[in-house]
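Left out: one protein chain. Kept in place: all the others.
And then subunit A:
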Amino acid sequence: MSQAAVVQLFKALGDPVRLQIVQRLSNGVPLCMGELSKDLGISRQGARKQIQALVTANVVQLHPVGREVKVQLDATALTQGRDFIAALEAQWDQRLQALKQFTEQ
């Protein structure tokens, strides 16, 4: 995953409203735009804008179903983001063990 994609992903998830939207989708069940926009404390138009930001960051996908638009979580970017962090964590574990060995000599 490129640095730019990582930054874009974490930026997308770094907003309370967008995080709430992702939470609502986190069991994998698609929700229609109207349902998803309810009780977010912002206008429907504002909600639409936040959902669009999540689309741009590849966090969610839109699927037109009849007259409605369904919003679904796209696990790809999230998985990559998680893997990126997990890889960095593993590196730090190795480095800190090396620090321990060096300083305990």
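General observations
In this section, contacts are C-beta pairs under 8 Å (C-beta built on N, C-alpha and C of every residue); 3 or more make two chains touch, one makes a residue touch a chain; residues count from 1.
What we mean here is this: contacts and distances are computed from a predicted model.
Missing from the rendering is one chain, named in UniProt as "SRPBCC domain-containing protein" (options: "Ferrous iron transport protein B", "Amino acid/amide ABC transporter ATP-binding protein 2, HAAT family", "Acyl-CoA carboxylase subunit beta" or "SRPBCC domain-containing protein"). Residue-level contact of subunit A with the missing chain is found at 1, 3, 6-7, 9-11, 13-14, 16, 19-20, 22-23, 26-28, 73, 75, 78-79, 81-82, 84-85, 87-89, 92-93, 95-96, 98-104.
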